[in-house]
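First the structure, then my questions, so here it is.
Only one protein chain is missing; all other protein chains are in place.
Naming follows writing order (A and B), and every chain is counted from residue 1.
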Amino acid sequence: MKPAPFDYVRPGSVEEACRILSEAGGGATVIAGGQTLMPLLNLRMSQPFVLVDINGIAQLKGVTRVEGGTRVGPATRQADALGDKTLARHLPAFITALGHVGHYQTRNRGTIGGSVALGEPAAEMPATAVALGAHIEIASIRGSRMVPADAFYIGPYMTVLEPDELVTGIVYPDWPDGHLVLFREVAQRPGDFALVGLVGALEVEGGVIRRAGIAWFGMGPTPIRARQAEAALTGASLTGIDAPGVARAAVADTAPFDDHHASAEYRRTVGARIFARCLRETLDIRSAA
Amino acid sequence: MSEHRIELTVNGHRHAALVEARTSLGEFLREELGYTGTHLACEHGVCGACTVMVDGVAMRSCLMLAVQANGGAVTTVEGLAEPDGTLHPVQQALKDNFGLQCGFCTPGVAITMAAVTRENEGAGAGQIEKALTAAMSGHICRCTGYQGIRRAIRQLAGATT
Partner (left out) sequence: MNIHAKSVGAVRYVGSRQPRKEDGRLLTGRGQFTDDIRLPGMLHIAYVRSAAARGRIVSIDMDAAREMPGVHAIYTQADLAAVPVAMQTFFFTPIEAPVTLLADGRVACVGDPIAMVIADSRALAEDAASLVEVVIEEETPVVTIADAKTGPLVHPDRDDNISAEMGDEDTREAIQPLLDGCAHVVSTRIRHQRIAQSPMEGRACVASPEGAGEMTVWIGCQSPHLAARYIALVLGLPAEALRVIAKDVGGGFGLKNIPWREEVAVIVAAKLLGRPLKWIEDRFEALTASSHARDQDVSLTVGFDGEGHLQAAWCDYACNNGAWPMGEDANIAVHMFMWPAYKLPAYGFVTRGWYTNTMGLGAYRGPWAMESLVRETLLDKAARKIGIDPVELRRRNLVYLTDQPHTSTLGIPVTDITPGECLEKLVASIDLAAFRKEQVEARKQGRYLGIGIATYIEPTGAAGSMAPMTGETVHLRIEPTGKVVAMLSTHSQGHGTATTMAQVIAQQLGVAYEDVAVYEGDSAIGAFSPGAAGSRQGVIAGGATWRAAEMLADKVKVVAAHLSNASVEAITIQGGMVHVAGAPEMTRSLREIAEIAYGEPGRLPEGAATGLEAQYRYQPPPMTMTSAAHCCMVEVDAETGFVKILRWISSEDCGTVINPGVVEGQIAGGLAQAIGQVLLEDMPYDARGNPLAPTFKDYLMPAISDVPDFEYLHASTPSQTIGGMRGVGEGGCIIGPPTLVNAIADALSPFGEIEELVLPLTPARVLDVIEGRDISGTRAHLEGGASAAVEAVLPVEVAAPAAAGGIDGDWNMILKTPMGPQVMVAHFDTDGSAVSGYLEAPEGRQDFAGGTLSGRQVKFEMKVEKPMKITLKYDLLFDGDSMSGKCKMGMFGSAKVSGERA
């Protein structure tokens, strides 16, 4: 199980990286932590001509506060992000989800950008970006653009990223202090991709939900925003929430697969349950409908 | 296919070599440098047998290219014991508790445990046990049923409080 041959380059800047990607004409693949890409290379499921290592680009690392939000450099190691005080303060849902990504050893090498950009539909970080309303910052020699996370993913391991483009940042908007975190994951072993999972945030003010951002993972070809559930929750009074009803609405937006670990019906059935339970427990709704 | 001249230290020894871009760190350590203690058991990052420390941080040597370790300091299982042969506390704990059988997954297990115990130096027994157990989810052992490994974890947690 050895990779097919490739050239390796380690650019020192975003500009240089973009130039290499452009010149490669689609034959280049970006490696950051490599925790998902390296298995694909070893199995020869990915056979690029050029591997572009972005670990040497300082500007792609680290967490910074930006206008109205927090920007995470794609080459930031997952383990570093887990211990980051800014993220802990502003994006508790991000930290909760990240704790479920891979294992200690893979988080030590794996990056936020790698997880977000590869778009595994059952992974935590793409869904977290969708749920929290993040934007993906993309650069190429043609210029730069921002893509909302829920428009970024188009299929399993497929995104709108063009072959000459590089993810240069993930910008998560601020949620107000004291917002509530939704997170549930059903996986057979720690570190496995989810059979079904959900992540989200709720802004509550005066007993009323002002804003809801929720996404599923493992429930379709991409991370899936629970739009109907978000709509049902937004503006709802905490005392009047029909958790099972909202959960059904949430599941209505999904399109899960069958595989030998779980059927689509299992994912829908259990998805509705963990959604309802997560709502009840997070909102402390004592009189369950 | 590009080739790259790299320099790195392994267990404190300096090495320079010319490597193919595609060569993983694990394969490089084994094939080029002869550190055969690092075992490649799945080569897709799940089993953990190939875990080494790079600059003190435990990671999969099958999921990293040798060229990416350029300038780094690698610690393999051969580098855990003292030069006089005294076992590292994690090696001793595994031995004391029948924490290995065939020994194929063991090098990675020992490296992870060494890294985690160092990162948690001074922490309480509960925290050390929790951290070690959580990190062990990144290793597959087919022989032991993890019983001895868990006992070794308890010994290490107790020993450092």
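Assume a contact is a pair of C-beta atoms (placed from the backbone, for glycine too) under 8 Å apart; a residue touches a chain by one contact, two chains touch by 3 or more.
For clarity, every value in this text was computed on a predicted model and none was experimentally measured.
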Item to check | Residue numbers in subunit A that touch the chain omitted from display | outcome: 1-5, 39, 43-44, 186, 188-193, 195, 258-263, 265-266, 269-270, 273-274, 277
Item to check | subunit B residues touching the omitted chain (full complex) | outcome: 20, 22-23, 30-31, 35-44, 46-47, 49, 76-78, 80-81, 87, 91, 94-96, 98, 100-107, 110, 133, 136-137, 139-150
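The rule we apply is simple: only the chains that are shown with their structure count from here on.
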Checklist entry - Any idea how many Å lie between the Cα centroids of subunit A and subunit B? => result 29
Item to check | Sites on subunit B touched by subunit A in the complex | outcome: 1-2, 4, 20-22, 24, 27, 43-45, 48, 51, 57-60, 62-65, 67-68, 112, 116, 134-135, 137-138
Next on the checklist: Looking at the complex, which residues from subunit A come into contact with subunit B?
Outcome noted: 1-10, 34-35, 38-39, 41-43, 51, 53, 55, 79, 102-106, 108-109, 189-191
